[in-house]
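Note that one protein chain is taken out, while the other chains of the complex remain in position.
First chain written, first letter: the chains are A and B, and each begins at residue 1.
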Amino acid sequence: MLSVRDLCLERHFEPVFEPLSFEVAAGELLVVTGPNGCGKTTLIRLLAGLIKPTSGTVSNGFGTLQYVGHESAVKAELSVRENLQFAARLAGGDDVDTAIAAMDLRPCAGQSGRTLSAGQRKRTALARLVAAKAALWLLDEPYTNLDAAGIEGMDALLDRHLGAGGTCVMATHGAHRPARAASAAAWQSREIALDARPLAA
Amino acid sequence: MSALSGFAAVLRRDLLIAVRRGPEALLPLVFLLVVVSLFPLGVGPGPALLASIGAGVIWIAALLATVISLDTLFRSDYEDGSLDQLLLSGLPVSLVALAKVAAHWLVSGLPLVLLSPLLATWMQLPGESWGALMASLALGTPILSLLGAVGAALTLGLKRGGQLLALLVFPLYVPVLIAGTGTVMAAADGLPYTPLLGLLLAGFLVALSLTPFATAAALKISVS
Partner (left out) sequence: MNSKNSIILFFHKVGSPPHFYGIAGRLLPWLWGFFGVMAVVGLYWGLFRAPPDYLQGESVRIMYVHVPAAWMSMLVYALMAGMGFIALVWRIRMVEILMISSAPVGAAFTLVALISGALWGRPTWGTYWVWDARLTSELVLLFLYLGAMGLHAAIDEPRKAARAMSLLVLVGVVNLPIIHYSVAWWNTLHQPASIGVGGSSIHPSMLWPLLITAIAAKFYYLANLLTRARLRLLEQDRRKHWVRMEVLAGELAGQETAEPGAGAN
């Protein structure tokens, strides 16, 4: 269970969003929507613990989490495989072949990060979700830069994760929502909309 | 994942990246050579004069070269999002910081120590002081890297962060500079210099045990 109570963050002494309270249970997908600049990225980073709130609490009951942010965290000097191997090692694992296959990275697995396209870099970042298992996924605009095949792959990943009891909070400003495959386990999906910041009176 | 293997993983990664970056890592060393070579041009090549300022010149050049190389310590990871991943990996952040500093020293500090005989020759330092010079740099440059890492972490993502970094760490470097040059000058005068080396060793141990926590706190502040 990830529970958020009266979460508030101020930047330059102005609140970034209205105080938020919500809960995300295991096996649930929470989609956070809203226009650009409404604080979605900040919220995801607050949930990840990278930012401490000004007031309110974030209680994360899930043992492990994976965060995929705006930047792909792909080192230019390392190959796709090496990048994923490092991520796997940090999580105590070692298998990256499944991850490479899951996001269709086999053609470029040996290429260095510098030579990747934006889409390939994004898929590498998302492949980390397979290379390093975690109960809670925090995704910030996961569909950016992905082509149709990439989006399908991402949705398949998400479906398997949620079906197996994993949890995900996703921020997106696009219209696409992950499709629920006809899998054995059904999972819940909810949405929260962050409004654009109210103009100062 | 155990702390030790996490440390090793980060250290290996950083060393691999530095090696793959290739010539770029040598820039601070070239800078070091250029700075030291400017002194004879600036003050005249008289051997006595160079020998008398040699310890100070080499040490100050080492400070400058370290500050220049520190800029890259966290910057790349900060900009491409890897720093977030390291902070979220579950490893103690102080350990991550220590691993990165260790990699940084191996790439930037150790070559400096190895180059010091060349610099000693240029500055006409007497042979008796070469050993002291290398030893003082071997103990001192890690302290510079450890202290500098705190400054580098605090100035992440700032415009002109490099200049600010210099201003932040130079006051902190003063004791190291004094101890380092004191060691070399004592050796040059034929006086015992091991007490000063002992001080440097003590300083290194204190820096090793305390600065990673300060660096970790600074990284968390910069990322928020």
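We take it that a residue touches a chain if its C-beta (ideal position, glycine included) is under 8 Å from a C-beta of that chain, and two chains touch if they have at least 3 such contacts.
In this text, all values refer to a predicted model and were calculated from it rather than measured experimentally.
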Candidates B:Met134, B:Leu164 or B:Leu208 - the one touching the absent chain: B:Leu164
Sole residue of A:Glu10, A:Asp95, A:Glu152 or A:Glu191 that reaches the chain not shown, by the stated touch rule: A:Glu10
Missing-chain contacts mapped onto chain A: 10-14, 52, 200-201
Absent-chain interface as seen on chain B, which is shown: 150, 154-155, 158-161, 164, 167-168, 170-172, 174-175, 178-179, 182, 210, 214, 217-218, 221-222, 224
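Basically, only the chains that are shown with their structure count from here on.
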Centre-of-Cα separation between chain B and chain A, whole angstrom: 37
Sites on chain B touched by chain A in the complex: 1, 5-6, 9, 13, 16-17, 20-21, 76, 79-82, 84-91, 223-224
Chain A residues within the chain B interface of the complex: 48-52, 64-67, 69-78, 82, 86-87, 89-92, 112, 128
